[in-house]
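Here the complex is missing one protein chain, while the rest keep their positions.
Naming follows writing order (A, B and C), and every chain is counted from residue 1.
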Amino acid sequence: MKEYSDIEAKQSGNRAVLVIGGGMGGIRAALDLAESRRDVVLIDKSYSIGGLMTRLDRTFPTNNCDLCTISPHLSESGRQLLIDLKPMTEVEKVEGEAGDFRVTIKTKPRYIDVEKCTACGECVEKFPDWVHFTPGLDPRAPTCMRYPQATPYAFSVDAEKVTDFKALQEVCRAGAIVPEDRERTETLSFASIVLATGAELFDPSVLDNFGGGKYDNVVTGLEYERIMSASGPTQGWLERPSDRKRPSRVAWIQCVGSRGINSADVPYCSGVCCMYALKEAIVTRERFAEDIETSIFYMDMRTCGKDYELYLNSAVDDYGVRLIRCRPHSVVEDPETGNLSITYATDEESCHKIEVFDMVVLSTGFRVDEQVLELAGRLGIDLDEHGFAQTENFKPVATSRPGIYACGVCESPKDIPETMIQASAAAAEAGIQTPPAPQEQEEEFFPPEKDISGEPLRVGVFVCDCGANIGGVIEVDELVRNTGGLAGVELAEAVGYGCSSESINRMEQLITAKGLNRVVIGGCSPRTHETKFQDMMRRCGLNKYLVEIVNLRDQDTWPHMDQPEDAQEKAFRLMEMGISGISKARPLTENTLPINQNVLVVGGGVAGMNSALLLADQGFRVYLVEREKELGGLARNIRTTLEGEHVGAYISDLIEKVNSHNRIQVMTRTIIVDHKGRPGRYTTGIQTGRGMHYMQIEHGVAIMATGALANRPSQYLLGKHDKVMTQMDLDVKIEDDPQSVRDMDQVVMIQCVGSREPGNPNCSRICCQSAVKNALRLKDANSEMQIFVLYRDIRTYGLYEDYYREARRRGVRFIRYEPEKRPEVRDAGEGLEVGVYDPILGLPLEISADAVILSTGFAADDETTEDLSMMFHLTRSDDGSFLEDHVKLRPSDMSVPGFFVAGTAHSPKSIRESITQAQAAAGRARSLLARQVINLGAAVAKVDGAKCAACLICVRVCPFNVPFINADGYSEIDPALCHGCGTCAAECPARAIQLMRYEDDQILAKLEGLFERMN
Amino acid sequence: MITAVRKPMEEIIACVSPYDRILLAGCNECVSVCSVGGRKEVSLLSSALQMHFLKQGKTLEIQEVTLERQCDPEYVEELVNSVDSADAVLSMACGCGVQTVAARFREKPVFPAVNTAFMGASERQGVWSERCQGCGDCVLGITGGICPIARCSKRLMNGPCGGSTKGKCEIDTDIDCAWQLIWDRLKALGLENRIEEIMEAKDWRTSRDGGPRKIVREDLAS
Amino acid sequence: MSNTFEPEIVAFCCHYCAYTAADMAGSKRLSYPPNVKIIRVPCTGKVDAIHIMKAFQKGADGVYVAGCLEGDCHFKNGNLRAARRVQRVQALLDEIGIDSRRVEMITMSAGMGERFAKTAREFTEKIRELGPGPVKAAERDFGLSAAG
Partner (left out) sequence: MKTESRLEKVLASGALAVTSECGPPRGARPEKIKEKAELLRNCVDAINVTDNQTAMVRMSSWAACIIIKQMDLDPVFQMVTRDRNRLAMQADIIGAYSHGINTMLCISGDHPHFGDHPMAANVYDLDSVQLLQTAVKMREQGVFQGGKDIDNPPKMFVGAAANPFADPFELRVLRLAKKVRAGADFIQTQCIYNPDKFEQWMEGVRGKGLHEKVYILAGITPMKSAGMARYMKNRVPGMDVPDEVVKRMESVPKEKQPEEGIKIAVESIDRLKEVKGVSGFHIMAIEWEEKVSEIVERSGLMPRPEV
């Protein structure tokens, strides 16, 4: 593409990007960069990557088990050839500048050869103190792996403790112990650096009042996760540490170590604790026992993420989680019973109350890791007063040093989706300085495929125990024995954690050694791990469709865990099914199509423009369509951010850049009228300009950045009294008419107007910050001004908490109200009268106000998203915003391949957050475009012309109008267009159509296998 | 195309019950197209019969064969080998096919598994309707391409009877009044006056009334 | 065969909804009878009437087809076609004297783990009441085994 030329100028030949930190953020960033064909070096100071999330049990709001959702990503990062993974490695120093950094990294000795170590555990068996041990609660020696699917899969030795290396070497049959292993230092050059070092969790033992680290049954949120986790110390059985009994009353205490309540606390809000406490409470009741009492002691419920408010409501309404708004004073243990009594006082009655619980969970938040502070010094980047990487609102992932980007919790406290978005954004930015690597063919990754036609059937059967998940319920060995005897089975083996690198290597060896030509894996769901095992096949030179995953875990040992015998029987039957099914499988070739390299961006607001610029800067042609007559969107009505940056200037500069960009075609006054095509090759019809001229845009990806509406509910006299206005109105007034503002003596702000209520149940996220922002600006204008903020929960999440504290310090009065007792705003001629009930004073207040400011927040642009989702077949959330593909791991991707979402079209966001997601969406789009071709899979319908009666039934029933009767007079199905639903195959009266991978004989073979012994 | 519908299982079961080994013959022509006698239906019927008899305590052997066309002796010849190992033939072809098979294998009982219905056209997926009665003297040229013989319940040749209501036939509101269709079509063609010409009493000799019909093409026949 | 009758049930589940719902049921540890064995298909639109018939012929006592909720089919209308096919099989079964309640069409969304477990329980119970299917009945009554 010649358009590259002018970019390459500012790009050094250096392609590599350094990613520091192997947590979710780091992995996401590394994957994005690798997918967009940038070389990546991923380092982590720990001995295996995965970070915090791998220690969680399930994640809100989907309550999925994360090991299952994340491990494919981890193994993916292992697979990506462009990623060089370096555990136990840290940065020494960084020289040079953006585009040409020279980074010295130091890798600690592991004393174990990762390639050789089979994690048999013998070493720890013998010398527990010498070998690394999992921190926290996990008593499962032997393993130093934080979680079962650890990457890489190996131990590490604590050399200081080792007194006799010989002895250690003797126990290791694999000969993996390397006493002479030494620390290695190397200097590599990088174009850019992504910092994703995350943070530590607060250790509550420094607090004396809650008994953290003192009482057995007081645990941190993370420890509680481990207790519930299937891979945890109790294999997912909920028991309290003191007596291994199932607790019947569990309490959570929020903000432990955060929001500056205690001396040892950090001032900021950790942003995740409210949701994880709710999740833990819900899962406790959902999975363990309805009758376990769950109570949460909190100050403000900060459920301000996408659909989080619904999650809060269902916790209370559906799961009966009890919420107590207060600051608990102390936790005291009864030494006899190990029970714990919590002393607390609520706003309503000031007298102290005492309640007894079996178990107390301390919701501890994030702490900046001391080592990261040093690292920041070595990187030469500024940190804020809390020790988080300093960034700007309009450059949300750029640190103070050009070419170094930050994402995840090391930038500020945030949850997984936020981290994933920021990671993709950082990757997107970091990738700009580096041209993509030349396109390798997948064949280069894998050996050529063997021709197995004519070979006798040699099926290999491998059964995972998935830790306790399978092995804890059924006798894996017995299953292996029984399946070993089945027809066509060459060998059967138990492989522990089948998805672990070690087991995979073992299987690969066996496949090659025994010349297996079909493989059946008894493990977890093919939905999560199929790709992984298909890659395994390909590495063995076998077609990826010659492996069958039998879903022993999700569909046998999990649901039937309490009927082990039946589960055993069923497992065998399922294996028989899989074996006879795969026996009929044929090697299949996949269809690929080149991806159109153009980009369609829908919506010309902050998000849309940022995505457009980022992609255009990298040589892609971008079509930016905007419904309005000018660019800018909602942000045009915003003057400043909470931190005080000037939004107006930013927007006009952005618009200028976009309009003058030679690769962006801006089309205002434009609507989308039709859409067709397949992933990678879309054609979208638009009508543009005054004349509504029709034209068609060919594009490979699309970014939905259609924004949201500024909510203006007709409540509290809004629109009826000129002294009642929204925060947005006020923001403008302060800027444009300062005098009138200065003259105000008393101002009342009302929060959650039109949000968190029926019709718009979600939290608008930004209102609390805007209220605080404007309150402070009013104080600047007139320090004497009396400001009352009537709120339900103050949700100044993360670092915004500072401004909340500041506002309180400067005398802004925050008065809470319950939705049942809403404030009243009455017309008092010139001014207004506001009535509200103060729960602390316990009496109604009357406030006369010169102005009433309503925090009205956002409303989803239901009409627009509905039209577009119809046209593009996209999914939406109930509130009418666009729905992402995976709320945790793919927050900017949409369900239709090649479609991405950014900004408030996804959920309420600050400008900063919109920009971040815009960059993320652009980055994800770039990754997809970098693939050049899109894989359409192999499960397509094929017609046997000899059998076809040309009856047209397939032509008529195909939901996508693909089949046609060709010149030779029989039906033909273009594999590039076939979606692979198989409807035609099922309807064909001549049985002339087969859906590859699901051929009739394969399905019948499965049935035969299933009923083997009956026939 | 020739359309057909499967006979009630009861009837089919009655036919085959005396036998232990059945040759089930489908046809890949018309009956496949109208989803009644192709490979798919053959396997379905086979499976259904076997299960039925299994319930009766009898294992019924069924060979499934689907011929390209059962109304051509050459194709029927393909049954030669399989037919010996069967006590009877169950054909899912139209009457023509069944008879061709019966004619070829005189010593074997042959049963129809479908009722041959009519010469029809498919209106849409799964819907077929009668279009032609093979009267042997086509009047479509006069009646604007709609046949009153096949499509008027009374085969009226000179316009609609008094029962035509809102374009539908008096015997069933699902049936279009052929004469309404003809009238609309003639109007569209600007040939209204056609309707006034009396169509004389029809000579039915060319149709079935003239006795079984036969076509002999001297130029082709051997 | 043991005198206590344990039904054999085949469930054809579409990849996008029912199969995922089954996984969901598993991950939530929702228990349902192990009698249900799942065969994964891309879409219930792929489930051929003959597959259902063969399942019975091979020894199933009950079969159900589980797809996406109406209007949610990943392939537009595969689930609706499947539903009609199931009806046809039901009619055919009735004709040959096999209780048509032995086959059923069920719909659910990917998130409905509870529904998957519930329907699995209910269906199994129903079949348990209906007793052995054609093959097992023949085995019991005549010592015959299935053909085809």
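We adopt the following convention: a residue touches a chain if its C-beta (ideal position, glycine included) is under 8 Å from a C-beta of that chain, and two chains touch if they have at least 3 such contacts.
In this text, all values refer to a predicted model and were calculated from it rather than measured experimentally.
In the full complex, the chain left out of view touches B. Of B:Val80, B:Ile171 or B:Leu191, it is B:Ile171 that touches the chain left out of the display.
Across B:Lys58, B:Lys108, B:Arg131 or B:Lys154, the single residue that touches the chain missing here is B:Lys154.
Within the complete assembly, B:Gly162 is the residue of B:Gly141, B:Gly162 or B:Pro212 that touches the hidden chain.
In the full complex, chain B contacts the hidden chain through residues 153-167, 170-172, 177, 179-180, 183-184, 192, 195-196, 198-201, 204.
As a working rule, only the chains that are shown with their structure count from here on.
Annotation: A-C is the more contact-rich of the chain pairs A-C and B-C, by number of C-beta pairs in contact. Between chain B and chain C, the centres computed from C-alpha atoms are 35 Å apart.
Those residues of chain C in touch with two or more other chains are numbered 48-50, 54, 135, 146. Across the assembly, chain B contributes 40, 43 as residues in contact with two or more other chains. Considering their complex, residues 28-29, 32-36, 38-41, 43, 66, 122, 124-125 of chain B touch chain A.
Interface residues of chain B, counted against chain C in their complex, comprise 8-10, 13, 40, 43-44, 46-52, 54-55, 57, 59-62. Within the complex, the chain A residues that touch chain B are 947, 949-953, 956-957, 988-992.
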